[in-house]
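A short worksheet on the structure shown next.
What you see is the complex with one protein chain gone and the rest in place.
Now for chain A:
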Amino acid sequence: MTLNTLAIAEARDRLRGREISAAELTEACLTAIEGAGALNAFVHHTPDIARAQAAAADARIAQGDAPAMCGIPVGIKDLFCTKGVPSQAASRILEGFRPEYESTVTQNLFDAGAVMLGKLNMDEFAMGSSNETSVYGNAVNPWKLDQPLTPGGSSGGSAAAVAADLCLAATGTDTGGSIRQPAAFTGTVGLKPTYGRVSRWGTIAFASSLDQAGPMTRSVRDAAIMLGAMASVDPKDSTSADRPVPDYEAALTGDIRGQKIGIPREYRMDGMPAEIAALWDRGAEMLRDAGAEIVDISLPHTKYALPAYYVIAPAEASSNLARYDGVRYGRRAKLSAGDGITELYEKTRAEGFGPEVQRRVMIGTYVLSAGFYDAYYNRARKVRALIKRDFDEAFAQGIDTILTPATPSAAFPLGSMQDADPVEMYLNDVFTVTVNLAGLPGLAIPVGLDSAGLPLGLQLIGRPWDEGNLLNHGAVLEKAAGFVAKPDRWW
């Protein structure tokens, strides 16, 4: 067994026991990354930083006061600003951008002793469900059929890297499902925390009322450990919650007896593949066998979550992405003689943004424009309030967590959606997007393989700020499912 395949929890124990060093663990990951160019998961490599951080971690461990993440090599999604290291949200418009500051999430991880191996591929500005909108070209799923598959998106590089054992864990961000869908497509664990649990400061913004960073790991326990290091109360993010960060790992008691788990009937969509429906039923049985009570619930506005999301998220994006003007940072278009400031903006943004980002910025601009603001944007925000109310009512009935499928399908072939309507790609988010709209924590867990041998995941949705209990339910499901399959190495 090579060290890069360890879970965080095991590596932590062996580091503390001085059986292995952070330097060895880091070298094992750097070697794995070097041999995995075909996955296109790491797009900026930082071996020098990794080696220096590993040496510092070893020194800290030797002193005996190392936190759980000390010496743990991780990959960082390209959306996080990392000081002096390219951070371009997989966009051409941020070519050459090296932030002068560190995001709160990466600073928290570094303060806890984590080791950064490099930056990970993603969809441009986190807009996409297949990694194919990336300026770096798509990352590839380590799980393969006779054709290459998408690792999902937008955190596709993070999911591919964790599934292929290139790092022990990775950071992701989730605006509509961007942590949970790639986790489900790669047989890994992904957690989107409650909105406000993890600081957004220094994370390149897509839709500010929906964006939330979280851990992508190979086990639920690892997600608990890593969330503890990522989360904080941050004066630099006005939406960061003033709540102490609990010990999430301590919440993993394995006991869910008497807990109520809701099964929302509206998630049983027309045309749901039989394998997904069967997996969902099996998941509910596993939780029942562990002593939980399974309760049918109704979330009546579920159907309207996707259209509401695709008004609200582009509206916020059009506003957030207005900052990319070719003046203060990033890439400026070549101008012709006589071009003025408007041409500077229009040419820079036409060259710098890819087609999906342009589409969403323009949709957002339209729904916010005079005359349409009430018809689209305000109406969507009202529907959002109703979607949140559905969840509030379920939790008020005593429901502790909600079990749903994570995705409507297994990973699909790269290129297969090329000629599809943009709306078809948006349907990937159908089970995850409600959670962002309501600000709730959501956890994707690998539960089985489909008939083709590809991983399938289920999602558990928790009460706000109840990540501990959510992770505990997840750990019980993980244990019962016993998912241990790994992709055959072809890269």
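Of note:
Assume a residue touches a chain if its C-beta (ideal position, glycine included) is under 8 Å from a C-beta of that chain, and two chains touch if they have at least 3 such contacts; residues count from 1.
Here is the rule we go by: contacts and distances are computed from a predicted model.
Per its UniProt record, the hidden chain corresponds to "Aspartyl/glutamyl-tRNA(Asn/Gln) amidotransferase subunit C" from the list "Response regulator transcription factor", "Aspartyl/glutamyl-tRNA(Asn/Gln) amidotransferase subunit C", "Extracellular solute-binding protein" or "Branched-chain amino acid ABC transporter permease". Remark: the omitted chain is touched by one listed residue; of A:A250, A:A375 or A:A452 this is A:A375. Here the missing chain is touched by one residue of A:A308, A:L414, A:A444 or A:A475, and it is A:A308.
Only one residue in the set A:V361, A:I399 or A:L460 touches the chain that does not appear here, and it is A:V361.
Note on the undisplayed chain: of the listed residues A:R14, A:R51 or A:R98, the one touching it is A:R98.
The set of chain A residues touching the chain not shown comprises 96-101, 195-196, 209, 235, 238-239, 241-242, 301, 303-304, 306-308, 310-311, 318, 322, 325-332, 335, 339-347, 349-350, 353, 358-359, 361-363, 365-367, 369, 372, 375-376, 378-386, 388, 421-423, 426, 438-439, 464.
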